[in-house]
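As you look at this complex, bear in mind that one protein chain is not there, while each of the others sits in place.
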Amino acid sequence: MIQWNSIVSSVFEEVKLTVSTGQVADYIPQLSGIDPEKYGLCLTPISGDQICAGDADEKFSVQSISKIYAVALAIALKGEDIWKRVGVEPSGNPFNSLVQLEYEKGIPRNPLINAGALVISDILLTYLKDPKQVFLNFVTALCGGDKIQINPAVAESEKLSGFKNASMAFFLKSFNNLDNEVQDVLDFYFFQCAIEMSCRELSQSFQLFAKGGIAPDGKRILTVSQTKRLNALMQTCGFYDESGDFAYRVGLPGKSGVGGGIVAVHPGQYSIAVWSPPLNKKGNSVKGMQTLELLTTRSGMSIF
Amino acid sequence: MIQWNSIVSSVFEEVKLTVSTGQVADYIPQLSGIDPEKYGLCLTPISGDQICAGDADEKFSVQSISKIYAVALAIALKGEDIWKRVGVEPSGNPFNSLVQLEYEKGIPRNPLINAGALVISDILLTYLKDPKQVFLNFVTALCGGDKIQINPAVAESEKLSGFKNASMAFFLKSFNNLDNEVQDVLDFYFFQCAIEMSCRELSQSFQLFAKGGIAPDGKRILTVSQTKRLNALMQTCGFYDESGDFAYRVGLPGKSGVGGGIVAVHPGQYSIAVWSPPLNKKGNSVKGMQTLELLTTRSGMSIF
Amino acid sequence: MIQWNSIVSSVFEEVKLTVSTGQVADYIPQLSGIDPEKYGLCLTPISGDQICAGDADEKFSVQSISKIYAVALAIALKGEDIWKRVGVEPSGNPFNSLVQLEYEKGIPRNPLINAGALVISDILLTYLKDPKQVFLNFVTALCGGDKIQINPAVAESEKLSGFKNASMAFFLKSFNNLDNEVQDVLDFYFFQCAIEMSCRELSQSFQLFAKGGIAPDGKRILTVSQTKRLNALMQTCGFYDESGDFAYRVGLPGKSGVGGGIVAVHPGQYSIAVWSPPLNKKGNSVKGMQTLELLTTRSGMSIF
Partner (left out) sequence: MIQWNSIVSSVFEEVKLTVSTGQVADYIPQLSGIDPEKYGLCLTPISGDQICAGDADEKFSVQSISKIYAVALAIALKGEDIWKRVGVEPSGNPFNSLVQLEYEKGIPRNPLINAGALVISDILLTYLKDPKQVFLNFVTALCGGDKIQINPAVAESEKLSGFKNASMAFFLKSFNNLDNEVQDVLDFYFFQCAIEMSCRELSQSFQLFAKGGIAPDGKRILTVSQTKRLNALMQTCGFYDESGDFAYRVGLPGKSGVGGGIVAVHPGQYSIAVWSPPLNKKGNSVKGMQTLELLTTRSGMSIF
């Protein structure tokens, strides 16, 4: 029996004391203004209570972590059809590169890079009447608690500075891999990135992946096989150009965002979220990576 | 308690009956002449007896699977130093591409692509007095049985047709990432690819990765952390440009070779090897992938 | 003394009889509807009368040929400053590739590929109060005759289908190499592509490059050095991914457009325009290339 309480608190105390390296994301004012000393952690075993520490209840911008909810929703609604328009292989290139997309004729390598997430957004836009509301309801249901909201200022700022995403969206459109208007796809994509959640909520929501596709209310959202597939995807593609290093140091499927959040899962065991805004050069939270590396090493609880 | 006996035999019988698609590797005569109907399977639980089926005791050319033994040996001898000369990220490109290598200035993305394996060979050549003998002894020790040998005709054929590997080796040399003579590095690399093993032996040898770094004789070869790292590497990079798909369909760290072999591991649970020569377009055994997909689905025993 | 009359008419008759190969551009209805049998030719010696044949007075969509007028206008207005934002090297890639642009951080290789022309449009937009009118006046002045107009339906169609250009423009914007709004740059760029001219007018306008920068009214538009530079640019970059082949077969600086026009110049000797809508796979007029190859071979009048 793992003594999660003592492991979580010892890891938290140790990492908290380390000097912050890394840089807070600064491409929009809503992110650059965040206090770099914020640090929160929340572990949710598949049975038993959540164990939280630090700023675990403070909401922050989840950014790319939202890609997981979008692809899970798309699979739940459309099934395996989505894989005709987006792949499952790691990208092996910085996350917003257009080169590979050109080489592979407009089929993004996977749904966790920006190009792939735009395709997923397009799929949801086509399929749903009120996609924004359905998306918020979906994430809220996974958290099993208060309503999840977006920060409209973040969505607006992203739109104003998102030239690379706009370029990518038009590029996908030129390959006929977007059905909707580019502006509508971008609008919905930036909406998703702007949701705000706490470590407690993120950790709770990833019970979906720890429990084989079952939501907090006991309802099946994904099949066992679909859940396994998303876990595999997070393992190989969840950390931009650092997925291999994350697998190697931490050994858990997961997803990071430039807001400084990382959420990960040990299928059948636990889910965990950590938040610390300063990022390394690859765009992943420095203390987030440290925390998860220490925690899996001390507990011996990784998938490898 | 998993009923491995019945699962293995039911999967074996089912896959055996499927029509062979795929193409046997034909770039050297020693591979193109193999009977495409050969099919063997061997599962080794961490405790209990091996469960084998079909041609599990017939030796075949392991080819790229040997890259795992080479990198394990390099880590066992040199530790984390090797990561200065080779990375741990998936390559996102066909396995013998030079493009990425040029872009990243001669540091191969990981030790499981050809370029990375050449660097590992160079490291072993520099460090060892009799690298070929040490390599054979190392693999033999992992199998805990009869002496592992190479097929010299295979090594010779590879050398005669290996223009792309020669090109890559000279390219690495031009970036100062090979210390030894190119011809010596290639000679040792082709030697490794030419070892012959049975499914039983492959499966046995991967107990190293199932048991946290302990050899059959109880000796520790790799630390727990190093073992975890190699498992993570196999997970993200073990299947050429199909690693994501393998993770997604099978969910086990592993390595394939163009001889038609695949060996995989569920850390803490079991190791498994399968052999069927016909390959899909990405270079992985068609029936090998089918076998492992069915087996992990029926047993529910994957890491995701 | 070259007998231009007899050479022009013999080349015209010979090429006219050849069976049309190639495909008329079909990405917008205004181009796909053109009669593929149209064929016109007009040669303008630096002294003496124009020699025309066939449909030399029929206006057609000049498309990318307009890039020459834009860059000439930009140099005339801003001088060598423009070379800080766009290069002078051949691109070595299909004309709308984003790869090189990414590799070279948003500085297009030259002003005759689409990315470079977007930067030139941006420069003109910033500098001019009424850029569209100034552009039309500039081209009109070079032709020394009736007012040059655009086809608004062409400009509109381009805008509706121009996803790749939009992608490129946002990409340039992401590298801070566009000062104006992307939509404004695209609007002006598509406007330029939509001007309609006859072979007679095109041939006349290129006297600028034959006469060292002097306009029909005797006014100096470009310095001798600037003219030499634009001629060099057309030589190395004027024919998409076929510039080398054009230099090799024809041996004149020039520029082609997907409307089927080609205009070329022998500095100090003559300018020439030819029009035939069917294009080869590289996007250049099949009969246009034939015509110029024959004409330079028979007259011995090329720069090489």
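Note that the chains take the letters A, B and C in the order they are written out, and that residue 1 is the start of every chain.
Simple rule for what comes next: a residue touches a chain if its C-beta (ideal position, glycine included) is under 8 Å from a C-beta of that chain, and two chains touch if they have at least 3 such contacts.
Since this is a predicted model, take the numbers as computed values, not measurements.
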Missing chain: touched chains present in the view: B, C
Candidate in contact with the missing chain, chosen from C:Gly40, C:Pro131 or C:Pro253: C:Pro253
Touch criterion as defined above, residue of C:Asp55, C:Glu102, C:Glu158 or C:Glu242 at the omitted chain: C:Glu242
Contact with the hidden chain (one of C:Gly22, C:Gly40 or C:Gly87): C:Gly87
Contacts of chain B with the absent chain, listed as residue ranges: 97-99, 102, 163-164, 166-171, 173-174, 182
Contact set of chain C toward the excluded chain (per top definition): 87-93, 100, 109-110, 224-225, 227-229, 231-233, 235-237, 241-245, 247-248, 251, 253, 267, 297, 300, 302-304
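Going forward, only the chains that are shown with their structure count from here on.
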Fraction-based call for chain C against chain A, same above half, different below: same
Nearest-to-centre chain - CA centroid comparison: A
Centroid distance [mean C-alpha coordinates] between chain C and chain B, Å: 56
Distance between the centres, which are taken as Cα means, of chain B and chain A, whole angstrom: 32
Per-residue multi-chain contacts in chain B, two or more chains: none
